[in-house]
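Shown here: the complex without one of its protein chains, the others still in place.
Here is chain A:
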Amino acid sequence: MAPFLLIALLLVYLFTLNSFKAKKMGHPAEVEVLSKALSGIGVDEKSLVSILTKSHHEHKRSIRRGCSQFFFEDERQFERWNDDAIKTLKGEFKRFKDAVVLSLMHPWERDARLLKKALKKGPQQYGVIVEIACTRSSEQLLGARKAYHSLFERSIEEDLAAHIKGSERKLLVALVSAYRYEGPKVKEDTAKSEAKALLNAIKNADKRRLIEDEEVIRILTTRSKPHLKEVYEQYKKISGKSITEDFEAELFLKETIECLCTPHTYFTKVFDTALRVDANEDAKKALTRLITTQEAGNFKGVSAKFAHKIEERVKGAYKDVLLGVLARGEMNGQV
């Protein structure tokens, strides 16, 4: 009699424990939906609306108990929001707003503000300066300089020159000051000799100073894009490798060449980095920057290549913007 009672009690105990546990874990389906809606790039507004409108007090409590990445047990016995999580969420909710504001902004104002921000943030953001200076047309870059005057009552070159202290100063100031010729005319002889000059610079330079080499800077910051593309080809002929490979050690030089000669490679790289699971905030911000500032035609093939990742990682209204911009790009190559 007693063992049966014990077993029965044990079973009852285990059963209540289980259901108690279940209550503690929250309804697994909802927890999953919430987690999914709030992780990745952007937020899934639709799912969130449905969870919020359909959940009552009990639901929400069980959600809090089930989402350990957002909530933790406070010492005074209540489930508390994780401050870091709120911060991250802020960023993700903001993504769509940034896309809207940036998209509607005049391209000149946009570039001027992006340049200022990049300068303020410091060396890890200087790549944005390279990107803007090298991927805009001469007139667009000029427009950004004009807008900079209006917005900040200084010239972009004086701010860059005064605030950048490192060896990349010469390169960056020269890049934003360029007003490149845009015609197709290219002198093959000059391109050949300049490819040789670059090869020499690489062979002879103590790698750290390559970014300060007079000839390298002269060629990269004054020649026209068609000319540089020719230099790129000539370089491959005489050295067997691409300039981008040989500039691997100097990030800013590498990105300069990429943006000027093979922009598609650069953009694909930015997309790839932004869509990785371990992408940091800067990488994700780059996505917004690209889709709102580039002519969609530069992204041909990107949507196909990254379709799966976009589906997985990007959410909600932000995803709609991304896919929409890419689709239009595939169609007619112009924003």
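Rule of thumb we're sticking to: contacts are C-beta pairs under 8 Å (C-beta built on N, C-alpha and C of every residue); 3 or more make two chains touch, one makes a residue touch a chain; residues count from 1.
In this section, contacts and distances are computed from a predicted model.
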| item | value |
| --- | --- |
| Identity of the absent chain, which is to be given by its UniProt protein name, from "Malate dehydrogenase", "Collectrin", "Vacuolar protein sorting-associated protein 16 homolog" or "Annexin" | "Annexin" |
| Listed residues A:Ser224, A:Thr256 or A:Ser303, member touching the removed chain | A:Ser224 |
| Which of A:Leu48, A:Leu142, A:Ala205 or A:Ala283 contacts the chain that the document leaves out | A:Leu142 |
| Contacting the left-out chain in the complete assembly, out of A:Arg64, A:Arg113 or A:Arg180 | A:Arg180 |
| Residue of A:Ser35, A:Ser50, A:Ser103 or A:Ser155 touching the missing chain in the full complex | A:Ser155 |
| Residues of chain A in contact with the chain not shown | 142, 145-146, 149, 153-155, 157-158, 161-162, 169-170, 173-174, 177-183, 185, 214, 218, 221-224 |
